[in-house]
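What you see is the complex with one protein chain gone and the rest in place.
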Amino acid sequence: MRINPDQINEINRSSAEVLEQSYSQLADQLDRKNIDVDKLLHKLGDFQVAIPSWALGQGGTRFGRFKLGGEPSNLIEKLEDIGLLHQLTQSANMVSLHFPWDSVLDYQEVKAKASELHLKFDAVNSNTFQDQIGQSHSYKFGSLSHRDKSVRAQAIAHNIEVIETGDKLGSKSLTIWLADGSNFPAQHNFQQALERTTASLEHIYQKLPEDWKLFIEYKPYEPNFYSMVIQDWGTSFMLANHLGDKAYTLVDLGHHLPNTNIEQIVATLMNQNKLGGFHFNDSKYGDDDLSVGSIKPYALFLIFIELIYGIENNKANPYPAWMIDASHNTKDPLEDLIQSIEAIKIAYAKALLVDQKALAQAQEENDVVLAQELIQDAFLTDVRPLLQKSRVKKGGALNPLGMYRQLSVRQHLIDTRGSGSTATGL
Amino acid sequence: MRINPDQINEINRSSAEVLEQSYSQLADQLDRKNIDVDKLLHKLGDFQVAIPSWALGQGGTRFGRFKLGGEPSNLIEKLEDIGLLHQLTQSANMVSLHFPWDSVLDYQEVKAKASELHLKFDAVNSNTFQDQIGQSHSYKFGSLSHRDKSVRAQAIAHNIEVIETGDKLGSKSLTIWLADGSNFPAQHNFQQALERTTASLEHIYQKLPEDWKLFIEYKPYEPNFYSMVIQDWGTSFMLANHLGDKAYTLVDLGHHLPNTNIEQIVATLMNQNKLGGFHFNDSKYGDDDLSVGSIKPYALFLIFIELIYGIENNKANPYPAWMIDASHNTKDPLEDLIQSIEAIKIAYAKALLVDQKALAQAQEENDVVLAQELIQDAFLTDVRPLLQKSRVKKGGALNPLGMYRQLSVRQHLIDTRGSGSTATGL
Amino acid sequence: MRINPDQINEINRSSAEVLEQSYSQLADQLDRKNIDVDKLLHKLGDFQVAIPSWALGQGGTRFGRFKLGGEPSNLIEKLEDIGLLHQLTQSANMVSLHFPWDSVLDYQEVKAKASELHLKFDAVNSNTFQDQIGQSHSYKFGSLSHRDKSVRAQAIAHNIEVIETGDKLGSKSLTIWLADGSNFPAQHNFQQALERTTASLEHIYQKLPEDWKLFIEYKPYEPNFYSMVIQDWGTSFMLANHLGDKAYTLVDLGHHLPNTNIEQIVATLMNQNKLGGFHFNDSKYGDDDLSVGSIKPYALFLIFIELIYGIENNKANPYPAWMIDASHNTKDPLEDLIQSIEAIKIAYAKALLVDQKALAQAQEENDVVLAQELIQDAFLTDVRPLLQKSRVKKGGALNPLGMYRQLSVRQHLIDTRGSGSTATGL
Partner (left out) sequence: MRINPDQINEINRSSAEVLEQSYSQLADQLDRKNIDVDKLLHKLGDFQVAIPSWALGQGGTRFGRFKLGGEPSNLIEKLEDIGLLHQLTQSANMVSLHFPWDSVLDYQEVKAKASELHLKFDAVNSNTFQDQIGQSHSYKFGSLSHRDKSVRAQAIAHNIEVIETGDKLGSKSLTIWLADGSNFPAQHNFQQALERTTASLEHIYQKLPEDWKLFIEYKPYEPNFYSMVIQDWGTSFMLANHLGDKAYTLVDLGHHLPNTNIEQIVATLMNQNKLGGFHFNDSKYGDDDLSVGSIKPYALFLIFIELIYGIENNKANPYPAWMIDASHNTKDPLEDLIQSIEAIKIAYAKALLVDQKALAQAQEENDVVLAQELIQDAFLTDVRPLLQKSRVKKGGALNPLGMYRQLSVRQHLIDTRGSGSTATGL
C-alpha cells in the first residue's frame, strides 16, 4: 500500500495550525537556551533506523501466537510495509534482511522495489538457530561453536552466503547473533566452545568484503538457559578485537541481565571505537522485545546521551547501525513500529537538548545535583512539536499513527492479502 | 513399551553387590545418628510425583524446536511413556492431563490403560492461553480476566468441562495457570482485571465437586511481559482465601522473580494451610523449565526442609500435589524426567535426614553456625544408596537411567512410532 | 534558617514573566484537552509529603560516610531544616520522627517550633534494628520475632512508647519496618518467626489509639541477607488482615526484588483497601535510596496513575501517608529533598493529566496502542509551569533549588552549626 502525498498533506493540514503554535512556543523556549533549532530539525530529519524484515507479522511466545491478518507473505510485501512506514515517519529508509527467511529469487525485482520506495539494505542477518527443511546438519547442539566440524562448516557457509546475497543488494554489514549455548552445566566445555566459535568467526571474517563490517551480538540467555557462548559485551568485544578492524560489538537493549547499566557499556564501547550496531526495543524482565520506550524511556534517553557524546567525540567509532528489534505479540506490528520510531526520536531529540558545556562544567565541579538538573531539564522538555515539524517538512505525516488509522491501513492490507497470511519471523 | 520385570531384576542383579555394600555403610552411618533407616526407605518408596502429559515430547522456545523422534502422538502412548517411567523409577504413578491437548475419546480405554500401568490421574489442567481451531472467541487479550463477558464465559465453560472430564477419570483437582496479563502499561486496568478474574474463578469454584481442590498458580511474567493478573503468591493466596476452603495456592519453582526466597513462601503458605500444589523444575534466569536439581540443588533441599516440616506440623494443610513441570529442549524427555525424579528424591531424602530436634535446639539458642552445620551435614550425605535400595525393593531399576539406555528405549520408540511423531505441548 | 517572604517574592519576580508565558501556553494546551487547570493547580498545591527527621544529614554505606557540614544535631534543628524545605517547596508540611533518634525532651518546645514552621507530625517510626547504649537485650537476632520472650517484650514496649510519644505530638500512625530476618538458611524456623512476629504485632496493635493506623513495611533483604520476616507485600497484607481495620501495608519503592511490577501491587492493595503508607525513593539495584525520579521516572508515573485511580475509586482505602525515604550519600540532603519533592509532584501532575475516560474506553476495546498513547501523551507533557505557578501562588519559590543556592543556605547552616555537626540517621 502506498499513500498519495496529496493525501498526506491534506491530513497534515488539519493540524497545521496547532503545530505552528506549539512549535513556535518550543522554538522560543529553546532559543532562550541558545539552542540552534534548525540544526536540531536537520538532525532529526536525517535520523533513520532500519526495520527488520521479520518484524512485520504478529510475534509469539513458546506458548503460542495469535492471529493478525494482512501480514506480508513475501519479501516484496515486506518492503511495501516498510516503505509505508517510511512514508509516514520519514525515518525508516533501511531494511535489514534475515536469511533464509528472506531468500531472494529475483534481485532486480527486489532492488527495483526498494529503490521505488526509497529504501536501502542495511545489515544482513544469518540464522543458525533453527533447522531448515533439507538441511544436512542440525543446529540443535550449536552452529559456529559446534563440536562437529561439518556442522560448523555448514554454519560458516551459510554466513558467507548471506554476505554474498547482501552484497548483491548493497548491504555493507553482517550481523551475527549466535544463539549457541548450553542448557545444562557440563554440556559445554566453555573454553573449547569459545575457541571453536572464534575460529568459525575468523573464517567468516576472511570472506567479508573490504568495505563491510561484522557486528557481533551478545546475549546472556535464551534460547539457551544455562550459558550462551557470547554471553556479554566483554566476550563480544574480545572477539571483535581478535578479529580485526572490521569487527564490532552490537548492543541489543534486551540482551542484558537485570539492572545492567547499559549506557556505561555503550560509553565504554564507543571509547574503544568498537560499537558497531544497535538494536532498539524495551523490556521489563528479559528479552521481552516490547515497543521501544514503553517501559524505560528514561534509560533510553540516558543511552542516547552516551551515543550522541560518542558520535561527537569518538571519531574512530563508526556511526552506529540502528535497528528496531522488537516482537509484536499484542499490537499491530506497523503501529508498534510507528510508536517505536517515535520513542527513539523523542529520546534522541531530548538527548540533543542537553547542554553539554554546562554539563561538563557541573561534572568538573562534582556538582551532582546540577548535573541531574541539566539532563532532566532536557528530558522534561516536550519535544514532540520538533518531531512533527521535521516530519512534515520532509513530506511525512504530522501524526503517523493517526494517519495510519485514519487511512485504515491494516484493513486495507487484510483486504489485499487476506486474513490468513503469515510473515516469516518468530 | 513395557519392560519385563525379569529383565529389570536381571540388570539390577549385576550391581546388587555394590549396592549392598554402599547401602550397609550408609545405614551404619545413619544408625550412628539414630536415624530410622527403614522408615526412610518407606517414605522414599511412598513418594510419588505426577508427570504431565505434555512433557513427553521435545520442547522448544519461541526461536524454534528441534526434532526428537518416537514422541507419543496420543494419550495412550503418553500413558505408556509414563508407565515406563514409573516402572523404572517406581515414583511416577500419577498423570496430569492438559485440555484440550489430551482430549479423551474413549474413557474406558484410557482408564483401562492407566490401570494396567498402575497409573492414577492427578490434577487436570485447563488451557486458555492458546486459541484452538474453531474456537468462538480469542484469548489474545485474556480469558478469565477478559473485558468481554462472552470470552470469560467461554473460558469458564472450558474449565468446567475440564473438571467434568477429570471427574470421569478419577482426578480430584483442577490446576489453573492463568496466563492472562498485559504486555504494556495501561493495557490493563489492574483492579478491574483482578475483579473479573475473581468473579470468573468463583464460577468455576462453584462447579468444583465436593471432594475436589482448586490449585491457583502464579507467575510474574511470560507469556505476558509487563504484568500477569496473578503475579505472585500474595495474589494467589488472596484469591484462594476469597474462594474458600477448597482453593489453594500452587507453587511452581520457576515462577519467581530473581533471588526470591521460595522456601519462605512455602513455609508461609503451609503455615496458613494454603499450599496445595507444587511444580518442580529448575532455572537460572526465568521460567527456564530445566531438569530438577540441575542448577540449584541446594535451594531444592532447603525447600524440601520446609515441605517436610509443614507436612509434619501443619496438619490442616493438604498433602501437596507434586508434579514435574519442565520443558525438554535438549535432552530426551524420558531421560530428563528420570534425572528430575532422582533429583527430587535426593533432595527429599536429604531433607528427611535433618536432625529436627537438634536444629530446633540450635535455633532456640541462636546458634547460627550449628544450625548451618546440621542442615549441611544432611545435604552432604550421599543418599543415593537409599534411593537405589528403595527402588529395587519395589521392583524398579537400581539405576533407571542406565537401564533406559541399556534397553535402547528411545530407539525402540522411534522404531515403533517413527521419527516424525510429535507430542502435544510447548 | 528562615527566609524572609519578601525575599522569596523578590527572587520569584525575576522569573515571573517567563513563567506567565510558559504557564499560559501550557494552560491553553490543557484547555484544548478539556482539562480543568484550576483544579490541577489546587491538587498540586494541596499535595504534601512527609520528610523523615533522619534524612537531613549525609548518609553512608557499610563502607563509610563522607562529611557534609551544617547538619542538624537535634530535633529543633531538624524541624528548622524541614521548615525551610516547606517554605521553598510548599509541599513538605509534615515530619516523620524516628525513635530513639528523636527523643523529645521538651514537648512544648517541639510543638511550638513545629507550629511556628507550619509543620505537622506524621507517622512515627520505631527502631529495633540497632542496639542502643544501656539497652537490656540485644536485637542481634531479632526483635519482634526473637525467640526470647524478654527481647520481644522490650521491642514491644519500645513500639508502645513510640506510640505514646507520637500521641503527645499529634501523630496518628505508627510505621513498623521490621528488620528481623536471617542471614543463613536454617537460622530461622520461618513459621515460628512469623508466628512470634504476629503475636508481637497483636500486642502493639492493642495499644494503638482508636484513631491511629499501623503501617507494616515489607522488604526482601537487607540488613538480613537470606530472609526477612516480612519479605513482601503478601506477608504484610496477610498480617494487616489478621490484625484488623487499623492495620495497613506500607509500600517503600526500594523494597522489591529486581523487575517487580510495583504499580500492580499498589493497585491490588488499594483494591483491598489496605494501602496505608508510601515511601518514595529511587533505585537501580536494591534499596539504593536515591533521589526520587532520578533513575526510573516513568515507573513512578505509572505508580501514580494507580495511586490516583485508587484514591478516586477505592473510597474505603485511606488517603496514603506519603513520605520520602532516601539516603543522601553524595548530594546535600536539602538539595536532594528539593529534587525529590519536585520529581514526586511532576509524576503526580502528569498522572493527573491522563484522560481517564478515553483510557477506559481504549482498555474496553483492547486498544493497547491507544492506551499507551494516552498515558504517554500525559507523560510527555511538560508540567513544570504548573508546579511553579502552584508554588508561587502559595508563597513558595518559583525555583526552590535555585533559591536555595542563591541564598547560600548550606553555607549559612555551616556557619551556624559548624562543619562537624552530625545528624542521626544511617
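When the chains are written out, they are named A, B and C in that same order, and each has its own residue count from 1.
Criterion: a contact is a pair of C-beta atoms (placed from the backbone, for glycine too) under 8 Å apart; a residue touches a chain by one contact, two chains touch by 3 or more.
It should be emphasised that the depicted structure is a prediction, and the values quoted were computed from it without experimental measurement.
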Discussion item. Considering the complete complex, identify which of A:Tyr309, A:Trp322, A:Tyr348 or A:Tyr404 is in touch with the unshown chain.
Written reply: A:Tyr309
Response to the item:
Touching the hidden chain, out of A:Glu17, A:Asp38 or A:Glu364, is A:Glu364
Response to the item:
By the document's definition of touch, the residue of C:Asn9, C:Gln48, C:Ser138 or C:Thr422 touching the omitted chain is C:Ser138
Discussion item. Among A:Asp131, A:Glu202 or A:Glu263, which one touches the chain that has been omitted from the display?
Written reply: A:Glu263
Discussion item. Applying the definition given at the start, please give the residues of chain C touching the unseen chain.
Written reply: 59-64, 66-67, 129-131, 138-141, 179, 182-185, 187, 220-223, 225-226, 258, 283-286, 288-291, 294-295, 327, 329-331, 426
Worksheet entry | Contact set of chain B toward the excluded chain (per top definition) | 18, 22, 25, 29, 32, 258-259, 261, 284-285, 291, 293-299, 330-332, 335-336, 339, 346, 368-369, 372-373, 376, 379-382, 384, 401
Worksheet item: Of the residues in chain A, which ones touch the absent chain?
Response: 140-141, 147, 182-192, 194-195, 220-221, 226-227, 231-235, 237-238, 257-261, 263-264, 267-268, 270-272, 302, 305-306, 309-310, 313-314, 359-360, 362-364, 366, 368, 371-372, 374-375
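What we mean here is this: only the chains that are shown with their structure count from here on.
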Discussion item. Under the over-half criterion for shared residue numbers, do copies chain A and chain C use the same patch or different patches to meet?
Written reply: same
Worksheet, complete the sentence: chain B and chain C have mean C-alpha positions lying a whole-number Å distance apart equal to 43
Item to complete: Among the residues of chain C, pick out those that touch two or more other chains and give their numbers.
Response: 258-259, 261, 368, 372
